[in-house]
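Take a look at the structure below.
Here the complex is missing one protein chain, while the rest keep their positions.
First chain written, first letter: the chains are A, B, C and D, and each begins at residue 1.
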Amino acid sequence: MSPGTELPLLALEHVSVHFEGLRALDDVSFDVSSGEIVGLIGPNGAGKTTAFNVACGFVKPNEGHVHYPTAKKSNLRPNQLVHAGVARTLQGVGLFPHCSVLENVMAGGHLRPSGGFFASFLSLPIEVRSERALRSDALAMLERLNIADMATRLPSAIPYGIAKKVSVARALMSEPTLLMLDEPASGLDEAELDDFARLIVELRSSMGVLLVEHDMEFVMPLVNRLVVLNFGQVIASGSPSEVREDEAVIEAYLGVAE
Amino acid sequence: AAVKKTPGVTAKQITIGATEPVTGIASAGYNQVAKAANAVFKYVNARGGIYGRKIKYVIKDDCYGTPGFGCTGVPNTATQTHSLLGLPVFATVASLGTPTQDTVRALLKGDGVPQLFVASGSLDWNNPHQYPGLFGWQPSYNEESKIFAKYIKATFPTANVCFLGQGDDFGTDGLAGLIAGGVTPSDEQLYSVGALVTSSGASIAPYIQRFDTDKCTIVVLDSIPGATDAALGAALQLGYSPQWVISSVGSDPQTVDAPFVGKVPTDPEQGAISFSYLPTTTTSSPWIPWIYKVIKADPADFPGFTSSSVLNGDIAYGAAIGVAFVEALKATGKNLTRAGFLHTLQTTVFSQTPSLVPLSYTNSNHQGLNGGYLTTVISDAAQKPITGTVYTTDSSTTGPVTVAKKLSAGIPAWIK
Amino acid sequence: MDAFLTSRIIADVLGGLTNGVIYGMVALSLVLIWRSTGVLNFAQGAMPMFATYVGFALLSYHFGYWACAVAALIVGLAVGGLTERLVVRGLYGKPEINPIVVMVGFLIVLEAVAAAIWSSFPRSLPSPFSSIDWQLGGHPVSLSPFTVYEIGASIVVMLLVAALFRFTNLGLQLRASALAPEVSRLLGVRVGRLLTLGWMLSTAVGVVTTILVSSNFFTGLTPQVNDGIFAFGFIAAAVGGLESPVGAIVAGVSLGIILQFVQDYLNSNAQIIVALVVLIVALMVRPNGVFTKSSLRRV
Amino acid sequence: MIAIDNLSVSFGAVQALRDVTFRAETGQITAVLGANGAGKTTLLRTVSGLKEPKSGTIAMDGQALVHRKTEDIARMGVGHVPEGRGVIGEFTVEENLRLGAMTAKVNLKSGLEEQYDQFPVLGERRKQHAAKLSGGERQMLAMARALIAKPSVLLLDEPSLGLAPLVTAQLMHTIRSLCETNDLTVILVEQNASSALRIAHRAVVLHVGHVVANDEASVVAGDENLRQYYLGLVE
Partner (left out) sequence: MKIEVVRRRFAVSVALIIIATVVAFLIAPTTHNGVAIAIVLDVAVACVATLTLPGLRSSHPVVARAALSMLGVVVVLFVAFFLPSASDFNLATGAAMSIVLLGLSFLTGASGQISLGNSAFMGVGAFTMAIWANHHATTPIFITLLISVVAGALVGLLLGMPATRLRGPYLAGMTLAFAVAFTAILGEFSSWTGGDSGLQLPSEARPPHWLVSLFHSGASPLTTSTLWLTEISIVVAGVAFFFMANLFASRTGRAMRLIRDNDVAAELVGISLPRARVIAFVVSSAYAALGGALWTLIDNSVSPPTYSFALSVTILSLIVIGGIGTISGALIGGIIYAYSTNVISWIVNQTGLNPQGNFASQLNGIIFGGLLILTMLFAPLGIAGAVRHFWHRARNRSSG
């Protein structure tokens, strides 16, 4: 399927966000469809994280709307995102420090059907069965990312690069159609970066990906499309090669091409 | 002969128990009651005990259940009573408090353990039909108020009387007694013990302010010492000085006005009218030196107590109960059973105890003492009888207040 | 308005103010510790209680009120400092519950030890001022030399503390040490000393309150003297926001006045219930206290 | 100058640094490079006194630093911009800077102005709580707070993390010129090896706690082996 022919997964329409007089986002619109990787870039303080937060419901837009057209939902609260097929990683790693790697990954499948509180309390068969299935799926996910040997460790005891993978594994457990990654490359060394880029490309086949990133060497070869923010406004968008040539972008963000 | 064993009694020892606020906010003063009774038991034990049996008195802390941190980890009255039952005990003697003892009435009854001389003036202890083993000791709040009423009517016939009482049967019985005695307060207020604890004495002040505005000339207080202090303090602050009439529970001159020492030249309680069913230290009762002697003999529980120390109301109270109990044991005889003891208690008049009137119970009346005299507070350590006339009455609405015919006799020879 | 009603309202406001400054002071000392060491100090009533007992033990050596008060303040500084060094030191950076539990334990121990040494029997502290209300046309005005002293002393202490945080470098360092000890040390802040100082100061503030409370007519000094006011002070601190010294004071005074009206027009029992309701309503509207600037959660 | 000799540091059984020896010269930028977990952060924390070494010495212009308290080391003129920014979120921008200037006994006013010139965003946001700054703005604040104290040694832990390329380039430039004009000793820890090597005078490469290279930056940058195995710079 080709991007653009069907409904997008996520669409921001004329979104503005104000913080005490500051326009963090100013009439921003863009969308992400299945099968594409969209990069959100821009100088520090341009509003990237804010745009991310608006999309996730952590920040309410003062104007405009956030839609999830394929899921037929809009303006979701954070805990409803998963229902719309959206999974997000946090800046840093954002794991649960006192839960094992396996439990961290199982957490991603929290929304799978199970009997609810009373099933937990009474240990009804439905609960027991769904937990068992969740556990084996989480193990399978760890296998898939080649980190199954870390399953019983605590997040504090695993290398940073692996922790990043665990956070992706957790996101994937909810079987998302849209994956949002906040500065996924930061803190990874270059070998790990390659690995990570390969993983993201592989995921593209089954979902859309939106990422915020400063590392241009990482972003440029990876994405299909870039959206560039500056002072809360979209100053450019298009394929990496188009954006790379954009005067405004070079001036505001990239600096003189070397 | 094969005698059926009486729980808590052996040939050499009688084990009895009590629950008391040993720690916590209610402990000040009240924690001396059982100690003083124990001083009497130790004194008797040192003289060979009773029919060769020594009294072992086990005092458990129930903290009065009062809120506050002083009581962390202390179990409640029921739990402590259970642990007494496990010893086992022959009876509980002088356990303290109305709500606390109410909660264990059924438990003690269920196990057939006599609940003797409860340290409280509630009417709850006088219910021989339902609780045959339960006995009060001091005059009821109701009786005391009736005697106050008679005095107020006679002495201050035109006074504007107001009433402040504790929000349980201490206050309500007291008020009922006042009205039964013919004095209807123009304003009657009840304070809550809970508020007293959480917001300190200041919560009493508004009532006193109100009495001041209403120009009450006599204020009757049915209050525990802490609340009495608060009332006196509030009045002082307002420059208001009514004639105080303070129930025996909350008037002990030494316990009251601890907060005032050094702040005001004269003790604010001075001149207050109160009531006593025990001889005051200012009288020539032979019991006063006797109690001094007994307490001095117990330096472990009363360190530093000398002939010049103040004998406060709580100590005298405990000692008097102690004497009552040993007298009753003595009267029961060598063969000690619970049934025999209760029978003796209900059929004997104990006139050789420190109380002003003899202690007498019947099988239909378990209230205890039924009389005493009016006193006036003369210093921060003493009160003295106003006339010395001992009155007696009962807890009914119709029973008259009369001059007591029978008064207690002196110290029995065997403990002299 | 009829004169009686007016005088009653004035009396309530003044009476409430007297209680309120005390609540405000307790709240303030809680805020002091919170802002300077990030610990919620449940022993905030007990530590000064202990220091006051020790200081006023000098009474039996014929020292006067002021000498004892100064002694109590000094002991308070010592108690606060020692507590920080010996008890609290190991707790920084631990989960929130750890310091709370330890300070609850410390509270229990201090009250028990005080009762063991001095008994629970109330002890009278002398008072330098008369507590007898001034009269105006034959009516007491709910104001006495002592209450003026009480309010005045509280206001002075409050102003000092507020100024410390608002205007001085020391205040900034105290806060920094609490919020980010490691970063502060990297910036050359002597965190260890400042943490100790924070505890010393707040205990001293507590001593002032304890002396004021226990030299009034009603209570005297007991091991539990601060329990009741601690609850109200804590409520005031939570309403005002633990970050804000000004909030603590305003909330404390307002709570005192509201509760005085409650006591007058309802009953004293209802005071704590109303306080609970006030707290719930305030926190529903502003979960971090009325005077704390809302801080947005960063993701 | 910072002289580090035979420094070993461990966390329980994990040995983070083994026998590390190198010099960071005055007026030079010494880059410390290495993969995740190589021990770079640990090295800086040990220099600052936040971590006790197991053995070895650290000296600053001849004065031993080991066993000194962090705050004393800071007062001796060592500025440390920690990993993960380390700004105090509950403080405003200006309060953060005030705190930085406080113990160094420098003129607050001119210091503030200088930093606001350098990082204009901070000037605009001086009354804003640091927690509400964007990631990059926080990084700038952390730098400014260290610089305002006019340190003689500057320890930078991944300063480019989260900064836009343009800003990173500017920052690196600033560091270099500060270092040269003020005779600053800079130890620069970077994940991003290429940009660090571009401005550094010398480079130390760590690999699981060992020093595997210690040479002129240009030499390290040119060493194919190092680039491939330890720095992951694949062409």
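Simple rule for what comes next: a contact is a pair of C-beta atoms (placed from the backbone, for glycine too) under 8 Å apart; a residue touches a chain by one contact, two chains touch by 3 or more.
Everything numeric here is computed off the predicted structure, so don't read it as measured data.
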Chain not shown, its touching partners among those shown: A, B, C
Listed residues A:Val15, A:Val28, A:Val82 or A:Val101, member touching the removed chain: A:Val82
Residue, one of B:Gly48, B:Gly110, B:Gly340 or B:Pro400, that touches the chain absent here: B:Gly110
Selected residue (touches chain absent from view) among C:Ile9, C:Val70, C:Ala116 or C:Leu136: C:Ala116
Contact footprint on chain B, counting only the chain that is left out: 7, 22-23, 31, 34-35, 38, 59, 61, 64-79, 82-83, 85-88, 98-100, 102-107, 110-112, 167-169, 192-195, 198, 300-301
Hidden partner chain, residues of chain C it touches: 34, 40, 87, 90-91, 94-98, 100-102, 104-113, 115-117, 119, 231, 234-235, 237-238, 242, 269-273, 275-276, 279-280, 283-284, 287-289, 297, 299
Touch list for chain A against the chain that is not drawn: 56, 58, 78-83, 87-88, 90, 94-99, 103, 106-108, 110-111, 114, 117, 119-123, 127-128, 130-131, 134, 170, 174
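In this text, only the chains that are shown with their structure count from here on.
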Per-chain CA centroid nearest to the all-protein CA mean: C
Inter-chain centre distance, chain A versus chain C - centres from mean C-alpha coordinates, in Å: 48
Centre distance in Å when chain B and chain D are each reduced to the mean of their C-alpha atoms: 77
Per-residue overlap in chain C, given as positions that touch at least 2 other chains: none
Multi-partner residues of chain D (at least 2 other chains): 132
Residues of chain C that touch chain B when the two form their complex: 4, 11, 15, 19, 46, 107-108, 111-112, 115, 119-127, 131-133, 135, 140, 144, 213, 215-220, 222-225, 227-229, 231-232, 263-264, 267-269, 271-272
Residues on chain A engaged by chain D in the complex (per definition of touch): 19, 42-46, 48-50, 91-92, 159-161, 183, 186-192, 194, 214, 216, 252-255
Contact set on chain D toward chain C in their complex: 48, 50, 69-71, 74-75, 80, 82, 86-91, 95, 98-100, 102-104, 129, 131-132, 145, 149
